[in-house]
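Yeah, one chain of the complex is gone here, protein chain that is, but the others are all in their spots.
Take a look at chain A:
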Amino acid sequence: MSTATDTHHDEHHGPAKGMRRWLFTTNHKDIGTLYLWFSLIMFFVGGAMAMVIRAELIQPGMNLVDPMFYNQMVTMHALIMIFGAVMPAFVGLANWMIPMMVGAPDMALPRMNNWSFWILPIGFTLLLMTFFVPGGAPAAGWTIYPPLSLQTGDAFPLLVFGIHVLGISSIMGAINIIVTIMNMRAPGMGLLKMPIFVWGWLITAYLLIAVMPVLAGAVTMLLTDKYFGTAFFDAAGGGDPVLFQHIFWFFGHPEVYIMILPAFGIISEIIPTFARKKLFGYSAMVYAIAAIAFLSFIVWAHHMFTVGMPVAGLLFFMFTTMLIAVPTGVKIFNWVATMWRGAMTFETPMLYALAFLFLFTIGGFSGLMLAIVPADFQYHDSYFVVAHFHYVLVPGAVFAIMAAVYYWLPKWTGYMYSEFWGKTHFWLSTISINVTFFPQHFLGLAGMPRRIPDYAVQFTDFNFISSIGAFVFGLSQLIFVYVIIHCIRGGVGRATDRVWEGSHGLEWTVPSPAPYHTFETAPEVK
């Protein structure tokens, strides 16, 4: 596809020393690294909360924590995993890889890049501080529906400002990514020659710009309702709480695609490498991402089928939601077709990509079940929904992130990670995640409501299994940390520049580890 000489010149200064390097860096690789470490830490913070939740649910009755704290755990777990773990991980990958994939020397707006990372810890400081204020952390669920969310104690303004800060960070990151992709591509790299990962992120960035401000508006309205006497959502003053749900899900549904489109991009990079074939149907993949992004704006009310909508509304949102399965199916079939008669090998990144393919599809199917209005009347707010979104988010988004880390780690560190421990991590994670979430489908169908710290005794067995799975999954992630640190410290030996036999694309033409500055002279893309 392309050629490039080693573009690292010694007259360019390398990284500064010590803390200052990380605080003031404008280097896309440094910032990518910061995002990825931050995300890993948040993954463990949010994960610890999940462990509390599963420990409480391991048997019926009130076992461990009081119900109010349980609600705080559920709320903060979701906020941290979404805004702290999954989204920053994707932004970190974008920072590391997009400039190298399009042959650019850095992101287009390096100083803004530094800011968009460093306000993240500020946002999370605000959010985590809420545990120490009177009334405790937010406990009304990550969807912060009024009137319940308006009963939050002193945590409320911290929550709102925290969300503002995280939103600003995401928007700045998104602007940076769009400008980089639009203006900094190497000569010859037309839009339809870009790697699919870059496409996935380009469209995701537009989604972010379209919906993060809407969330910021929604929480601002909550804030003024609570403290300044407005009545956007307060029925007493002529407002309407259902309006909040509409505004929230206008953000919320595109948000779930923000968490999966970059994952689609990653999978589209990895499968061709390990199947040693070109991606099947490149342009269909691009159009499918665009179609999913467009449809994501007109399906939001499938989260609120039970609020009492006119039948015409129910039908509209049911059919548009089901329509999303079409471009999603195109992607799944194209990935399968890419592997068809390929010379496949099963290194850890490929194992994760394959697990993604199977398990994300299960999540898609349960989504389709939820899209059926009369069925959703039964499933809504039950553990079936919990099972659905964890299948698309954990073996979906999170597995894609792990696949990406294993895939590009040799390029980042210059060393090969240990396949043995990578595969051990993979099998433990994959088995335990299914043990955790598959039984939750049955719990939901049998009527166990979500967001409740206790349950009827007939749900005991499945909950016990689910909790055990969760603990194993949580512990398995320590292996992930071990593999990463082991790899940084030398792993099992030096990585070649290509790293993988079937790798393709500009990022594999630079040395491993990728030098501090790459593509200072643009490569020629044929």
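Convention: contacts are C-beta pairs under 8 Å (C-beta built on N, C-alpha and C of every residue); 3 or more make two chains touch, one makes a residue touch a chain; residues count from 1.
As a working rule, contacts and distances are computed from a predicted model.
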Undepicted complex member, UniProt protein name, chosen from "Glutamate synthase [NADPH] small chain", "Succinate dehydrogenase flavoprotein subunit", "Cytochrome c oxidase assembly protein CtaG" or "Branched-chain amino acid ABC transporter permease": "Cytochrome c oxidase assembly protein CtaG"
Residue of A:I53, A:L126, A:I171 or A:I203 touching the missing chain in the full complex: A:I171
Chain not shown: contacting residue from A:D234, A:E269 or A:D376: A:D234
Touch with the omitted chain, as defined above, among A:M73, A:M101, A:L127 or A:L150: A:L150
Touching the absent chain when the full complex is considered, from A:D154, A:D461 or A:E520: A:E520
From A:V91, A:L120, A:A186 or A:I289, residue that would touch the chain that is not displayed: A:A186
Positions on chain A where the hidden chain makes contact: 103-106, 108-109, 147, 150, 171, 174-175, 178-179, 182-184, 186-187, 209-218, 221, 226, 229, 231-232, 234-238, 240, 243, 246-247, 250, 308-311, 520-524
